[in-house]
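Here the complex is missing a single protein chain, while all its other protein chains stay put.
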Amino acid sequence: MPLSLHDAQQVLHAQPFSELLGAELVQFSAEGIELRVPISEQLKQQHGFVHGGVIAYAADNALTFAGGFALGPSVVTSEFKINYVRPVLGRVLIARAVVVHAGRKQAVCRCEISSQDGDTEVLCALAQGTISTIDRRDDA
Amino acid sequence: MPLSLHDAQQVLHAQPFSELLGAELVQFSAEGIELRVPISEQLKQQHGFVHGGVIAYAADNALTFAGGFALGPSVVTSEFKINYVRPVLGRVLIARAVVVHAGRKQAVCRCEISSQDGDTEVLCALAQGTISTIDRRDDA
Amino acid sequence: MPLSLHDAQQVLHAQPFSELLGAELVQFSAEGIELRVPISEQLKQQHGFVHGGVIAYAADNALTFAGGFALGPSVVTSEFKINYVRPVLGRVLIARAVVVHAGRKQAVCRCEISSQDGDTEVLCALAQGTISTIDRRDDA
Partner (left out) sequence: MPLSLHDAQQVLHAQPFSELLGAELVQFSAEGIELRVPISEQLKQQHGFVHGGVIAYAADNALTFAGGFALGPSVVTSEFKINYVRPVLGRVLIARAVVVHAGRKQAVCRCEISSQDGDTEVLCALAQGTISTIDRRDDA
């Protein structure tokens, strides 16, 4: 049985780095997961945009949670790829991820990252990657 | 003329997110760049390893600085891909990046991310991506 | 004005490698493009499945045509990433690609590759990549 949203939120809050960034999980279901990061000054780069590393964090973590819905809680991101298409401004960074294909031990997921400012939401990056159960990762 | 190490360090320190993570640039030359992030509790995930998002940050930023050595200071990472091969423990996260091919407006770079604990250094992830001059990114 | 389906088919037929593989373009529109490759013995690997290189060809070419709809005929694939999720059997390999974001000189596209046998169609691979106008590729 998949984790509940509440259980998944507990996992997120047990990640010190996600706490540092203020990330919140607002959806965790068969339709996909949604992770939100409020944009503050400390998440930016030198030109006033959100740092690419924050966007990569959001993609990595959203992909992992999407894979975790399909595979269970003990998963890691094995690899992913991200294309940045617009600089991120706005008030909230939103990462939505879905499972495209899941086996028993591995899932391939996609993620779209957008920035939101009031009612406006703009696509900023897209990612694709592999989530694996921890026992599958034989190289630890 | 490429930026000096000192100039590049100023750019890094002008990134609030890099300051939040405590990143330091210790090499910036034709042989490659090296970015170091001291590992603290707040950079970890729920199992005590460094969060994948921190590793992705280090890869993204190291790739950008490597591209910036070849292309000049006004560059962004257009896209990259990362494979995680071992969980990150240790005291320092080290990302080393090199330019594999550079044109006038775009460079393809590679990065290896390792963790260091005393004299021991272990490869933890590898990345490959495209760095573009900002004027080349036409879709902002 | 975008190319017509007929124009795009002429481009495909001007590619000797696509002719060698027997590829056909059956859709070329704002909704996406569809490339089909009839599966024959000579496209297989040693276990009787379609060779991964054929699937990568279909992804590469479908991504390029999708980008070409948005950017015009003089485009190349700068980079892409592909995840294989199932071995390819069946009678026809189908690659469908869409533009997710397009600027003036660069487009980020996605592609799904499936195999079809009669009425059954199964997802076999997914790809994501960057298409660039040729003048943008400064490193030729």
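When the chains are written out, they are named A, B and C in that same order, and each has its own residue count from 1.
The rule we apply is simple: a residue touches a chain if its C-beta (ideal position, glycine included) is under 8 Å from a C-beta of that chain, and two chains touch if they have at least 3 such contacts.
What you see is a predicted model; the values in this text were computed from it and never measured.
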Touch partners, limited to displayed chains, of the chain removed from view: A, B, C
Absent-chain contact - pick from B:9, B:27, B:40 or B:83: B:83
Positions on subunit A contacted by the hidden chain, ascending: 78-79, 81, 101-106, 108, 130, 136-139
Hidden partner interface residues of subunit C, rising order: 11, 14-21, 41-46, 51-54, 56-61, 64, 76-87, 139-140
Touch residues of subunit B, complete complex, unshown partner: 81, 83, 85-86, 100-101, 108, 110, 123, 126, 128-130
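What we mean here is this: only the chains that are shown with their structure count from here on.
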Numbering shared by both copies at the subunit B-subunit A contact, with half separating same from different: same
Centre-to-centre distance between subunit C and subunit A (centres being mean Cα positions), rounded to whole Å: 28
Centre distance in Å when subunit A and subunit B are each reduced to the mean of their C-alpha atoms: 20
Subunit B residues counted as touching two or more neighbouring chains: 78-79, 81, 139
